[in-house]
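The excerpt is restricted to a subset of chains, each kept in its original location.
Note that the chains take the letters A and B in the order they are written out, and that residue 1 is the start of every chain.
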Amino acid sequence: MLYVSRDFQSEDSQIKIGPPGNETIIGGDNFTVMAGPCAIEDEKTLLDTAFEIKKTGCDFLRGGAFKPRSSPYSFQGLGVEGLKILQKAGSATGLKTITEVMEPENVETVAKYADMLQVGSRNMQNFSLLKEIGRSNKPVLLKRGISATIEEWLMAAEYILAEGNFNIVFCERGIRTFETYTRNTLDLSAVPIIKLESHLPIIVDPSHGTGNKNLIPSMSSASLAAGADGLMLEVHPHPERALSDGKQSLTINEFNQLLSKLNNLSSGICQESKIRCLN
Amino acid sequence: MLYVSRDFQSEDSQIKIGPPGNETIIGGDNFTVMAGPCAIEDEKTLLDTAFEIKKTGCDFLRGGAFKPRSSPYSFQGLGVEGLKILQKAGSATGLKTITEVMEPENVETVAKYADMLQVGSRNMQNFSLLKEIGRSNKPVLLKRGISATIEEWLMAAEYILAEGNFNIVFCERGIRTFETYTRNTLDLSAVPIIKLESHLPIIVDPSHGTGNKNLIPSMSSASLAAGADGLMLEVHPHPERALSDGKQSLTINEFNQLLSKLNNLSSGICQESKIRCLN
């Protein structure tokens, strides 16, 4: 029997993020929205963005310090400098922080600066990385590989679980298909499937899943209605100036409108089942 | 400029189904649920199912008389006999009826018995069929081909529009990908994309889109939240005895529970926008 399976644990897992006494919970009745820029670009921009996100009531800041890029000549992120900026923005605002880790030897460093690790889609089957994360006890967001079957994704989580780390949240972020209108095809059926097969929470990243900001409000609403435990969204004060992925980033204003729409939708879900509300 | 495009017509089209004075409208503020068995099997079963569907408040009955099947040795449907049963069930209950037409020379016959034609995914680029439907004025549900890009789908509609028939509703029903957990991958991003690109309504078929009844409630909710104008669902009084697609059919009881869930969800959407309610 696999640790990841519903057979191993029938009730939903709730994953605690942050220091004891000041934790945010993913799963259960919560709907968690993680927002921020694709890449951390400089201290002022990230802090401004973080304070704006804090005002919306969300409690999670995302931002990349190590950026996996198809070309070696694209902007690769600020590295440890970026981690320090992220930590500063977290401390200044009280937001929890999440950022990507790309290699086993960096797990300890990233875990020191951020509240939650992220495994990107290109590394879903980087087994050395998964094992190293498994040996830490840090919460981790495990993104689905761009062409990973759901079974392979569950087994990737099992690599982490087998080493003793049970603090895993899945993240559906789109799969590669023949369709070219969208950057990827967001596979929302992954949400109820993960709920059937596993006790671990799952959130959705419609920013990468569609690559088109015009589609994000609809797909965010659909994710909530499908039963997801949250969203990861790219939010940037000036998307047109972003060093990476500007086309799929929401402005602060658009982000606020989306949250308002999700709150209304949530009330329609809560009237029925009393679960999963935005705070 | 294409007839199918938002550039040609900026406001949403509303498609009227049924005889003058007794019409059902797809699009606008309506959320239309089409329900019924995959295949029409016999008169008693279809009439029983139709009366149960009528009680739920839905006003659309689906059922296949001509069935496209991968194998020539699988059940191919009752043909014209099935059309007559469908018409009878429609008359007895007041439900509007929809059924698939597979060849140009049958368009006139099917149009005589049913209120709405359906073009199945295998025939999305059967251009002779599209043109013949274009020359009739019958409303038509145009399912997306199993590996059709959204651009090809829009162009398939244009074949019908170019012949003068503007009564078209799109239906997303899943695309073929590498994932084998589901029968197809339901591409819900097609909903906001069609809304951006076209003035025509779009509904979703999560029964074929997932092939697994356990996923249908979540994906139906997600479709509503994504902005779809309705659903097509396989409902069968005894799925375990169905001649085709029993694994993805809801029982009447499960169908009622799903409608109740969708009504609650709809209230969360309507509080915001005053549109798109279940009646």
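Methods note: a contact is a pair of C-beta atoms (placed from the backbone, for glycine too) under 8 Å apart; a residue touches a chain by one contact, two chains touch by 3 or more.
Remember, it's a predicted structure, so these values are computed and weren't measured experimentally.
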Number of identical chains in the entire complex, 2 depicted: 4
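Here is the rule we go by: only the chains that are shown with their structure count from here on.
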Mean-CA-position distance for chain B and chain A (Å): 35
In the complex with chain A, residue positions of chain B that touch it: 147, 149-151, 175, 177-182, 185-189, 191-193, 195-196, 209-210, 214-215, 217-219, 221-227, 260-261, 264-269, 271-272
